[in-house]
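Only one protein chain is missing from this complex, and each of the others stays in its spot.
Chain naming follows the written order as A and B, and within any one chain the residues start at number 1.
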Amino acid sequence: MMIKEIIEQLNAFKTNLFGKDFLLTWEKSEDDLKMILDVAQVLKQMRDDNISPKLFNSGLAVSNFRDKSTRTRFSFASAANLLGLEVQDLDEEKSQIAHGETVRETANMISFLTDFIGIRDDLFLGEGNKYMREVGEALDDGFAEGVLPHRPGIVNLQCDMDHPTQSLSDLLHLKNTYGSLENLKGKKIVMSWAYSPSYGKPLSVPQGIIGLMTRFGMDVTLAHPEGYDLIPEIVDIAKQNAMKSGGEFRVTNDMDSAFVDADIVYPKSWAPYHIMEERTKLLQSGDKTGLDELEIRALSENAKHKDWECDDEKMKLTKEGNALYMHCLPADITGVSCKRGEVEADVFEKYRIRTYLEAGYKPYVIAAMMLANRFENPAEVLNRILDRGEKRVG
Amino acid sequence: MMIKEIIEQLNAFKTNLFGKDFLLTWEKSEDDLKMILDVAQVLKQMRDDNISPKLFNSGLAVSNFRDKSTRTRFSFASAANLLGLEVQDLDEEKSQIAHGETVRETANMISFLTDFIGIRDDLFLGEGNKYMREVGEALDDGFAEGVLPHRPGIVNLQCDMDHPTQSLSDLLHLKNTYGSLENLKGKKIVMSWAYSPSYGKPLSVPQGIIGLMTRFGMDVTLAHPEGYDLIPEIVDIAKQNAMKSGGEFRVTNDMDSAFVDADIVYPKSWAPYHIMEERTKLLQSGDKTGLDELEIRALSENAKHKDWECDDEKMKLTKEGNALYMHCLPADITGVSCKRGEVEADVFEKYRIRTYLEAGYKPYVIAAMMLANRFENPAEVLNRILDRGEKRVG
Partner (left out) sequence: MMIKEIIEQLNAFKTNLFGKDFLLTWEKSEDDLKMILDVAQVLKQMRDDNISPKLFNSGLAVSNFRDKSTRTRFSFASAANLLGLEVQDLDEEKSQIAHGETVRETANMISFLTDFIGIRDDLFLGEGNKYMREVGEALDDGFAEGVLPHRPGIVNLQCDMDHPTQSLSDLLHLKNTYGSLENLKGKKIVMSWAYSPSYGKPLSVPQGIIGLMTRFGMDVTLAHPEGYDLIPEIVDIAKQNAMKSGGEFRVTNDMDSAFVDADIVYPKSWAPYHIMEERTKLLQSGDKTGLDELEIRALSENAKHKDWECDDEKMKLTKEGNALYMHCLPADITGVSCKRGEVEADVFEKYRIRTYLEAGYKPYVIAAMMLANRFENPAEVLNRILDRGEKRVG
């Protein structure tokens, strides 16, 4: 679709994104989500057409990564830079946070001239999302008291509950693959656990997928071995979403049956909910022996499910043997990045470029979240950018 | 006051800031200091009003932190970004400085396209300020020899002697709290040592406060237990300042009597001068055993002064029991960040937001130092910014 057409449609959305943090997709309305997808699409096309959507003359975008990241780190930096903001890392080892500063204080100290704070905090179950809200409350307070000239927006770059910049990139990939959100109705997507030789992978991606894809009438199947449950409250949300949107949601412990007739498969490893709970407690109490024992137990439990691999056989079960394979990357690829992993090398290679395309939406999804947070009328802003015609290069 | 009015006043100042490093407030004239305060105020109001004071189209601001920092790091980055410069960290572990490069060489190597170098070097008594001057001489040399297209300015982000970006933020906070510098005359400010469970905190904040607040006719009391002296030369400077400005300066070993009738209190821990001297020698000789012994000795000495806590009782001694509490943050708060610390939790909480406001001036003070270093006529530049009316956002 042409940029102008997409922008025109934005006026139809009733959104509540202005001045709001983006923490969980299930706190947002369908219109909110559609707005993000469309603004992201427009920003991507603008950059492809050498149009600069710079909106900030100065300002910081603070990134606070409490876990490793390559792609999300670069996506956040790219989004910020595209809009005119400079990334400043809050490196908690370099800073004095290690010295007992409260979150409340630090949140204000880094925000005097800051427009956004992007946070990744996915290691501790029950903690990451809570931490983001604590930061948010501190910023509310700081703004109300005149400490901050405006309230910086928070972007969830992955927490213990959700990974909204990932799941919305995934959804935009699906929308573009199938032509429209409308076309996704009734499409069967399987979010499946898959074997990995590592343990302790966050739950945020599978939770994000079942929490989001059930919003648009899709037929969502969550598949995992017995015991590899996600957070029960989020599974409930997925159920309710499916009912409301006219879609379906079911859970199964059989990967093969899940794959039958699937349009889309998303096989990815994660740690069982109860293991993450144990791990969180052990990490918090600094119990190294306990952690080592838990790892051995978890890995040996994982090893019972090596057959949960997305191989050619399983792909043949899908619709016309040709389902779309998705992954948030990096995947554990059998014979490539590990001896035995989530996906067979041939299957991955067939879809490799498409997983790159999937990942490529993330910078624009983040930029869209920023734009919608700071500008009440995104359509008007995007039209203004088009009209001024500032080039990105040259 | 309106921006235009403040700018008008700037023309009255006879300053010597153009092309000069900002290393110690006591090397600067009263007019110099007033210029920094007023330019900082204007820049803050501009940003609050969505006016962009960007003055650089490109250029680097190098930060060289030889000690931990959150707030000053972000303040420096914010100031640079506001004016259009990009921060580049000189990380001495990543770089080849560890490989025996002389300061002289490195200073030039990082400066070919650099406009400012911000340095924090506060660990070694007798070293930090000296290091900054060495860097400065190397830059003088590089500029004179045609190696550098212009002489980058140096901003002292805390050394062993002074912490000018902090003390000037503190002064701007006082100025805005009481309405004018004129109104500060005769006001009693107490820079008091306070108990902390850590040792080895730099002397630069108390030294910066007594060195600056004595310039404007304030009644300055320095209070600390016997033995917790500051650098004698700087105490002398404070005495002379007070005489010249018509203020007062006294030293006492009694926290209670110091607090009596105080308008402002600034209770903060620091290491005794002689301990810092010993520590510097032990650090330089790499004597780990000696350092451990010194720490035990210093902490046990500290522990004798747990009553040097800013508690409700002491606050009641101040003028109408209502003195303004100040701190450079983070404070050691009893029952919050430590078992027993510099300040009682209730006292801190009452003034918490005001300490945030105090901290919030720092980015603008740094930006003002940069602006006054690179532009001979700040008033003209600020008027030009107003006239062009470039928005920061949108």
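The criterion applied here is as follows: a contact is a pair of C-beta atoms (placed from the backbone, for glycine too) under 8 Å apart; a residue touches a chain by one contact, two chains touch by 3 or more.
Quantities reported herein were computed from a predicted structural model and do not represent experimental measurements.
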Notebook entry, point to check: Looking at A:Leu23, A:Leu37, A:Leu82 or A:Val155, which residue reaches the missing chain?
Noted result: A:Leu82
Notebook entry, point to check: Of A:Val251, A:Leu291, A:Leu317 or A:Cys338, which residue touches the hidden chain?
Noted result: A:Cys338
Item checked: Among B:Thr15, B:Gln41, B:Thr72 or B:Asn108, the residue in touch with the chain that has been omitted -> B:Asn108
Next item on the list: Just name the one of B:Gly19, B:Gly126 or B:Pro149 that touches the chain not displayed here.
Entry: B:Pro149
Check: In the complete complex, which positions of chain B touch the hidden chain?
Finding: 55-60, 62, 86, 88, 90, 94-97, 99-102, 105-106, 108-110, 112-115, 141-142, 145-149, 374-375, 381
Next item on the list: By the contact definition given up top, give the residues of chain A that touch the hidden chain.
Entry: 47-48, 52, 54, 65, 68-71, 73-75, 77-78, 81-84, 86-87, 329-330, 332, 336-338, 353, 356-357, 359-360, 362-363, 390-394
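The rule we apply is simple: only the chains that are shown with their structure count from here on.
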Checklist line | Cα-centroid distance, chain A relative to chain B, in whole angstrom | finding: 41
